[in-house]
Structure formats: structure tokens, C-alpha cells
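Apart from one protein chain that is not included, each protein chain of the complex appears where it belongs.
Chain lettering (A, B and C) follows the sequence in which the chains are written, and residue indices restart at 1 in each chain.
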Amino acid sequence: MLVMLSSPHAHGGDSIRTMMLTVILALMPAAAVSVYLFGWLAVLLIVVCMLACLATEAICLKLMGKSLTTLLDNSAALTGLLLALTLPALTPWWMAVVGSVFAIVLGKQVYGGLGYNIFNPALSARVILLISFPLQMTTWLAPMSLAVPPVNLYDLSTCLTLFFAGPDALQLGLDAISMASPLGHVKTEWTLGVPVAEALSGYQYSYLDAFLGKEAGSIGETSVLALLLGGIFLMARHSITWHIPFSYLATVALLAALFSSISPDQFAPPMFHLFAGGLMLCAFFMATDPVSSPVTPIGQIVFGVGCGILTWSIRSFGGYPEGAMFSVLLMNCAVPLIDHYFRPRVYGHESGRE
Amino acid sequence: MTEIALILLSAVLVNNFVLTKFLGICPFLGTSGKVETAVGMSFAVMFVMTLASVCSWLVQQFILVPLGLEYLQTIFFILIIAALVQFIEMMIHKTSPVLYQALGIFLPLITTNCAVLGVALLNVQQEQTFVTSALYGFGAAVGFALVLILFSGLRERMEVSPVPALFKGSPLTLITAGMMSLAFMGFSGLVKI
Amino acid sequence: MTGLFYALLSLGGFALLAGVVLAIAQQVFHVEGDPMVDKVDNLLPQTQCGQCGYPGCKPYATAVAALEAEVNHCVPGGERTMLAIADLMGVEPKAVEQEAAAPMLAFVREDECIGCTLCIKACPVDAIIGAPKQYHTILADHCTGCELCVEPCPVDCIDMLVKPELIEHWSWPLPKTRRSQLGHERREHHAGHA
Partner (left out) sequence: MPAMLRNLAQRLGMMAHSFDGGIHPAQHKISAALASEPCPLSPIHILPMKMHIGAPCTSLVAVGDYVLRGQKIAKSEGYVSVPVHAPTSGRVVRIEEYAIPHPSGMGIPSIFIESDGDDAADDSIEPISDWRGMDPALLRERARMCGLAGLGGAVFPTFIKLVQDSRFPIETVVLNGIECEPWLTNDHRLMVEYADEILTGLAIIMHMVKTDSAIIAIEDNKPDAAKAIQLALDARDDLDDVRVVVLPTRYPQGSEKQLIYSLTGREVPAGKLPMHVGVLCQNVGTTRALYQAVVLGQPLTERMVSVSGDAMPRPANLRVRIGTPMRYVFARQGLEDFDGVRILHGGPMMGELLRHPDVPVVKSTNGMLAMREASFMSAHTQEQACIRCGHCSEACPAGLVPNLLADQCRSDQFDKAESYNLFDCIECGACSYVCPSNIPLVHYFRYGKGQIAQQRREKGFAEASRVRSEARDMRIEQEKQARAARRSSVRKTHPPKVEAESAPASEPAESSKMEQESKD
């Protein structure tokens, strides 16, 4: 019998595969900066995470009796890349592998695979790692861009040792090679009563360095420039729309501007917030993950604003210096409700809902 | 004013009963299948929890403490909660038979919702005043309602997913609740109370 | 001693108070009948066929609402009705005992009909017209296909025919893709669970 096929009998030619590939391409500038800053360590992290994600995905598919061709949709590779870019350079190899397994298994496959996951897989793995290994996940290796880098990361063998055996094997004290991230520094100083401006000057903070990425942080999150380039590429390719990144960043900036003008000692200025931590990475690549974000433009704006409020609140008042990851995960929980309550207005109706 | 906001914020987000204190898990899992049911349950719990905190505070201050009967705390509080639950059960049966049917056994089981007794006992333990204990009860209930409704939205979405047979039902529900709990860890330290 | 006295008095007094309040509430929130009966009845196909073991749709609805009957006894309603009732009642779906057959129509072979009126009395929806010693005819628009008229007919002149499909009533089937079956797998899973 003829299979019943409904119109339309034409298709625009988009596919999941190319969409995912576009995102991977858009992450290339950030990955390049991470290699510049952290040398072979960044390469090792990215490769291990991507391979681990692909392998885990393959095993999951095999176990569930599904076709391995799903691997070709590039989504597992993208998850691996995203996860690697959110990790600190000193992450040991096994932690990267554990994170990748979490991302694929708990983040995605238990829900039924791509398209059904509720939380962003890379972010959920990142948060699991942060909560399980708080020390390692907040120890930031000083990048190679410093005048005197404590350890030569462009040397493959050094990096291999660091990655697989840890800093102890090189007889390097953690204090010697690590430094605080700007966000962490400001937070600790404020708890000691030091105002923001003083803390920043003590840190020798420079907006230009932060924009270019010459600061401590997770390997892929430091360079605002690279992430902006990637984000613009995504928007140009119509992979994402402006709604989430814009509303997210604008909310953080507005809140920061408002509160830093009220109490400049306690609250950091908007530029600092925008350039710091994982905000740019989250705004352009994590919050915009189509599967775990709302579908409609209005919903996306609500989502972005929610992320912005939460990020700024956690950064300003919370126990963790960085709130971007948590805020995206928290808003992920609200996506079904946002989808339900913020639908577009239907043609010929007063509102989207009856 | 700030104090009120902080108490509420703390009870709703930071010390969320379900996700950080792990109280009231049973109704949380039991009534989160559908958003509508979850909303109904949320209002019922909000009603019971707020009134239970108020009543138990009154009983504590004006009956138990003056008479030196603090050791009867638990039994008194359970009595209060049971009466409140009975009351709201009758009310829901009258006003919304469908919700009554949907909540089913979980409605009378609010009685044994440890979050309700928990909030009453914590109020006493933390030596709250009348106003703060009412706020704390209300905040805890709002926190419960918030995660219950969010979670029911997630579960409705998971309902149409091709979840592997191994994880269907409770396993995935628990994993998701765990992930939510992880996300709520982000609020830790937000309010220092 | 006084401590014990106070304890008993206060506890008893408090319980009495709660009891009085609840008694008043009972009066205020008194529910007449069971509103669920009509809701269940609305979901039933009203064939009045009695295949559920109850004399008609309403009696079955009453039994379901009172939790005396399982939700899966309605044969003509099939799986969809079962799921709707289970959903309404908030109970686990159960596998339907018998797959619903294609909708049927009763048809009287008029030249064989002896005009005994037995089928007229059996029809639960008055869909058969005719007088004694006259041919009987079944109104196709009203026949529910319950088959209750077949048994009483002394000359076996009533056939059950498959209801003809109209092009106006044709509707698209689910797309034949793996993913499209998921919603249905979900139901089968539920049903298989029981």
C-alpha cells in the first residue's frame, strides 16, 4: 500500500546536522582563543570531552538498540565541545570524562535523546562537576597571556603530565600556577569589606583584556570578542535569534547599571558583569540551546530576562561567584510553563491563549 | 520590610522545602503528573501550610507554653493539620469535583505531608514570632508550590518523550528532581538567615 | 497530676473545637449526589449496548464514578474512551478487554421480516420503526450498532453491516513514521502496565 503523505511536498533543506555543525563552527573562535591562552591543555580537554561524549552516545545508542547514524547529527560532538569550553584548564582527564558521561547520559539520553532533554546537557554536567568537585572547578590556571606564565603550556609533554597526572607530578603548588577569576576576586574582597573599585584595581583589571579574553577563567569563556563573533555568526546563519542573548545581556546590564549607581561599592558596574565569567558563553551558546529554551519569541525574551535576573542576583548576593550556569539551568525548569503561557498572538484572535 | 522579603526569599528559593530540605517529596512526586493537578495541590498546600503555621504558633504560645505541655507539641500540631486538611478536602469536593478526583489520595495525605509538620516544628525551633512564622509557613508553601508547578510542567513534557524503558516513570522523575535540586543549589548563600 | 489534667483537658477541648468547626463545614460544603457520574457518562458512546455488564451507559457511569467498576469495560468506546475515563478519574489506565470493532449498523431484510415487533422493544434508542405484522425498518441515522435487536428476532432477519465510510468523514491517519507512534506507544505502555 502507498504510504499516505501529506502536503507540503517541498522542503527547505535544513537539517539538524547542519544546524549543529553551524554551532560548532561558531564556537571555533572561542576554541582558538582557549588554545592561545591555555595551549595544549585546551586541546587535550576539548579532544577528550568530544571523544568521551561521542563514545558515551555510541554506547547509549547501542544499548537502546538505536541506529548509530544518530551520532552523525553532531549533537554529541557539540555537547562535548561546549562542556570542554566551560571547564577550567586544570581539570584532570578523568573529571572531563565523568562530566562528558554525565552530560550524555543524565543530560540527554535518559530523557529519550536529542530533542527531549529538559536541561542543557553540557551545563547540567558542568554543574554536577562544580557541586561534586568544588575545589578543582574553581581553581583557575593562569593563562599564557601573562607576562611571566608560571608554566609553559605550549609544551605538549608538560601539558600531558598536567592533564593526566595533575600539577603534583610537576611539583607545582596550586598557588603557584593558579589565580583568582575577576568575579571570584571581587566576591571575596567584598566579603572582606573591600569596595568593588578597589578590588578591581588590586586585581589590575582591564576591560580590554577581559574583552579579548586575557584573564583567568574556564578555557572557552574568557574572550568576549571570540564569543561575540560566534554569536553574530549564529544569528547571521539564522541558527539562533536575537531574543535570548539580547534580553539576557540587557537584563544583566540594566540591573548592574541600576544597582552600581545606587551602591557602587557593593555592586560591580555593568561592563564588568557583561565581560566577566561565563555570561557571554551562556548567553550565546547555552541559553540559546534550542532544545532546552522556549520556542516562541516572546517566551525567549521572558527566558532571557529570567536568566539575566537570576545571573545578576546569584553573582551579587549568592554563595557562588558565577551564576550564569545556574540561572540557565533554573530557567530550563521553567521552559514548559513559559511555552504554555507566552504564546504568540494567533491571527484573528485577541491573544495567543483562549 | 527587608526582613519580610528575606524570610520569604529564603523559604521559597534558598531553603526550598522540597529541593534542599527534601521534605514533602511524596506529594511532590505524586501530584506533579499534570499542571492543573499541581496547581490545585499547590493552593491546597499553601492554605494548609500557612494556616497550620499560624494555628500551631498560637497553640504553642497560648496553650502549650503556659501549661508547660511542650511535650504534646507533635500531637497537637498533627491534630491541627488533620483538621485543616479535612476542612479543605470538603471545600475542594464541593468546589471542584474534578480536582478532588485528580488529587485523590494525596489530598488527605497532606495530613502526613512532612513539609507541613516540618514548617510548624521549625517555626517553634527557630523561635519565630507570630508574623514571621506565618510568613515562613507561607513562604515554604510558595516554595513547595513553585517547584511542584515547575516540575509538573517538566513532567508533562517528559510524558510525550521516548524515554528508555529502564528510566520510564519514577527513575526519570527522580533524576529530574535531582537535577532541579542541583540547579537550586545556585541559590545557596543568597540569603544569610 | 494537674499537668496530666491540663494536658487531657486542653487536648480534648481542642479536638472538640476542631470537631465542631468540621461539622459546620460539612453542612456548608455538602455535596449533592456525585457530580462525576455525569462527567463519566459524557465520555461514554451511549450505545446502551450493555456489553459492559451494566444495563446501560448511565448505570456503568455511576458504577465507575463510585469506583465500583473498572474503567475498561466499555467495548464500543474502545481504548480512547478507556483512556479518557482513566484520565478523568485519575486512575491508571487498564487494557481494554476487547478491541472495538468497526462501527456497525443493523439492517432488516424486509422480505423476511414477520412484523413481530420484538426488535422494536429491544432497541435501546428507538431506532426501529414498524407496526405489528408490518415490515420493520431500522433508521440508519439513529442505529448505534449495539446488536441488541439481533438476538430477539425469531426469524434471524437482522444483519449487522459495517457502517459505510463517507468521503466527507474520511480523516488523515497518523503519519507512518517511527516517531509518530510514540504517543501511541505511551498508551500501550500504560495499558500493558495494568
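In this section, contacts are C-beta pairs under 8 Å (C-beta built on N, C-alpha and C of every residue); 3 or more make two chains touch, one makes a residue touch a chain.
These figures come from a predicted structure and were not determined experimentally.
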| item | value |
| --- | --- |
| Where the missing chain makes contact, among the chains that are shown | A, B, C |
| Sites on subunit C contacted by the missing partner chain, in the whole complex | 41, 44-48, 56-57, 80, 83, 117, 120-121, 124-132, 142, 144, 165, 167, 169-175, 177-180, 182-184, 186-187 |
| Residues in subunit A touching the chain absent from view | 2, 4-12, 14-16, 18-19, 73, 112-116, 238, 241, 290-291, 293-297, 300, 339, 343-349, 352-354 |
| Residues in subunit B touching the chain absent from view | 159-160, 162 |
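What we mean here is this: only the chains that are shown with their structure count from here on.
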| item | value |
| --- | --- |
| Identifier of the chain whose CA centre is least distant from the whole-structure CA centre | B |
| Subunit B and subunit C: spacing of chain centres that average the CA atoms, whole Å | 37 |
| Centre-of-Cα separation between subunit C and subunit A, whole angstrom | 53 |
| Subunit A, residues touching no fewer than two other chains | none |
| Subunit B contact footprint on subunit A (complex, rising order) | 64, 106, 109-113, 116, 118-119, 124, 127-128, 131, 310, 313-314, 317-320, 323, 325-327, 329-330, 332-337, 340 |
| List of subunit B residues in touch with subunit C within their complex | 37, 59, 63, 67-69, 72, 75-76, 79-80, 82-83, 86-87, 90-91, 93-94, 97-98, 101-104, 159-162, 168 |
| Contacting residues of subunit A [partner subunit C, same complex] | 3-6 |
